[in-house]
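Below is one structure; the comments refer to it alone.
Here the complex is missing a single protein chain, while all its other protein chains stay put.
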Amino acid sequence: MIPATFTYKRAGSLEEALDLAARDGDEAKFLAGGHSLLPLMKLRLAVPEVLIDIGRLREFSYVRDEGGYVAVGALTTHDELSRSGVLASELPLLAHAASQVGDPQVRHRGTIGGSLVHADPAADLPAVILALDATMVARGPAGQREIGIGEFFRELFETALEPGELLTEIRIPKPRAAGWSFQKFTKRAIDWAIVGVAVQGGQVALVNMDQTPIRARGVERALADGAGPREAAAHAAEGSNPSDDINADRGYREHLARVLVGRALEESSSRA
Amino acid sequence: MKVTVTVNGSDVVADVADRTLLVHFVRDVAGLTGTNVGCDTTSCGACTVLLDGKSVKSCTVLAAQADGSAVTTVEGLADGPDDMHPVQRAFRAEHGLQCGFCTPGMVMAAVSLLAENPSPTEEDVRSGLEGNLCRCTGYHNIVRAVLAAAPDMKEGRTS
Partner (left out) sequence: MSILGTRVVRTEDPRLLTVGGTYVDDLRVPELADAVRVTFVRSPIAHARITGIDATAALEAPGVVAVLTVADLTDLAPPPPDDGRDGTEGAPLPMGGPWSEPLLAVDRVRYVGEPVAMVLTDESYQGEDAAELVSVDYEPLPAVIGIDGGLDGGTLLFDGTQSNVVVTKDTPADESAFDGCDVVVERTIVNQRLAPMPMEGRAAAARWADGKLTFWVSTQNAQITRFILAGVLGLDLDAMRVIAPDVGGGFGAKVGADRDAILVAWAAKHTGRAVRWVETRSENLVGMTHGRAQEQTFKIGGTRDGRILAYRLDVVQDTGAYARMSGFLPGLTNLMAVGPYDIAHVEAAYRVVVTNTTPISAYRGAGRPEATAAIERALDLFAAEIGMDPAQVRRENLIPPDRFPYTTPGGAVYDSGNYVAALDKVLEAAGYGELRAEQARRRERGDVLQLGIGLSSYVEITAADAAAGETSRLEVHPEGTATVYTGSSAHGQGHHTAWAMLVEAELGIEMSKVTVIHGDTDLIPEGIGTYGSRSLQLGGVAVHKAALDVKDQARRLAADMIEAAEADLELDTATGTWQVRGDPASRRTWSEVATHAGDAGLVAYVQFAGGAPTFPFGSHLALAEVDVETGKARLIRHVTADDAGIVVSPVLAEGQRHGGIAQGVAQALLEEVLYDADGNPLTATLADYAAITAAELPSFELVRSETPTDVNPLGVKGIGEAGTIGATPATQNAVIDAVSHLGVRHIDMPTTPRRVWAAISEAASGNGQGSTGQGREGQ
């Protein structure tokens, strides 16, 4: 299967990308690695008229230690994240989770920015970034702005980015608590998570438990109140709204969330 | 748009539709039919080629995205049937292929895997090939072939 016809435009710079986007408005989509967008286009579930290829803006592919935080360029691939020395020492949660995305070929092409902007609740990295309380840096016609990750995911496949706005950097504060864990429950290794859990210290986020990635606030409150891992995990499904699909119904997802959060918290405390 | 891709060392230049997928550029423009299409959803890996040295699924890359890049397909690994790449040799020695349809993609995925991890364990190989489906072999001999190829590839012949 092949995408419906579109016009391909290649941006040589950030400014050009923004100009192109401004010109084509709602009809245009940015293309980074293309591993969220092109599969949808091949199934004709997405039919943009214009693709603006930002894949050559290599200046947005980096992982930098900025002292209080780690700056990750939006075009950094999953593979690069998984091999980053900075992440290995400062944010092993992100490096590890990136190594679990898709398969090797997908990790060679897919980017963290693409994954976040696509905002699929079943994707791994959005929940990880949510657990890490990152700040998203976006550039648009009106200049640069920062968006807290807590305000970034709006609805299913929808973010706080305005049309024509481009995610350029993810700023991740260095965690105060060292313990971390990433639990991904799948039928097959290659599958999207049926449920996933990202834990950094006392911050817990869930994959595929709602229309967007969500923080497990009930768990976090219980932890703050001194609960142990299993006790806190009992609150994992609170406030969630998981959907039914061929792999799991709501009740099973809620159960999995409790089991996986319990395991994640135990693993995390063993690393603390 | 006009696209130039260096395929197995030779520049292939063509004016193609913007939506042309890299796999069709390789098959229909470069005329190399070893690379196959096995699915629509970036799932099966039959179309795996190396793009600037790394394995990618060429059904999920636009030819336009590969403009200016180097692509290696299964045809580019060996000089001929008598001078095969260590991975190709190992696939034959270990009976790592039956119908052959997944084989080019599987071989390219294995080459990329070994380039990144020259001494993999069986588990590394199995998880490293999770993006490539084979319906014939049960993967048993493919895994053995990749493990067997590892030392040979380390010794030098890494195309």
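Should a chain be cited, it is by its letter among A and B, assigned in written order, with residues numbered from 1 in that chain.
Here is the rule we use: a residue touches a chain if its C-beta (ideal position, glycine included) is under 8 Å from a C-beta of that chain, and two chains touch if they have at least 3 such contacts.
Computed from a prediction, not measured in an experiment: that's the story for all the values here.
J.: In the complete assembly, which of A:I194, A:M209 or A:L265 touches the absent chain?
T.: Checking each option in A:I194, A:M209 or A:L265, the one touching the absent chain turns out to be A:I194.
J.: Looking at the full complex, which residue from B:G68, B:G100 or B:P151 touches the chain that isn't shown here?
T.: Counting the whole complex, the residue in contact with the absent chain is B:G100.
J.: Kindly state which of the options A:R64, A:R83, A:R145 or A:H255 is in contact with the chain not pictured.
T.: Missing-chain contact among the listed residues: A:H255.
J.: Which listed residue (B:V5, B:A30, B:L50 or B:V74) would be found touching the missing chain in the intact complex?
T.: B:V74
J.: Which positions on subunit B touch the chain that was left off?
T.: 17, 19-20, 27, 31, 33-44, 46, 74-75, 77-78, 80-82, 84, 88, 91-93, 95, 97-104, 107, 122, 125-127, 129-144
J.: When the complex is taken as a whole, what residues of subunit A touch the one chain not shown?
T.: Residues in contact with the chain left out: 1-2, 4-5, 43-44, 185, 187-191, 194, 246-249, 252, 255-256, 259-260.
Keep in mind that, in the parts below, only the chains that are shown with their structure count from here on.
J.: Using mean CA coordinates as chain centres, what's the gap between subunit A and subunit B in Å?
T.: 28
J.: Give every residue of subunit A touching subunit B within the complex, in rising order.
T.: Touching subunit B from subunit A are residues 1-8, 10, 31, 34-35, 38-39, 42-43, 51, 53, 55, 79, 102-106, 108-109, 188-190.
J.: Quick check: in the complex, which residue numbers of subunit B touch subunit A?
T.: It comes out as residues 1, 17-19, 21, 24, 40-43, 45, 48, 51, 54-57, 59-62, 64-65, 67, 109, 112-113, 116, 127-128, 130-132.
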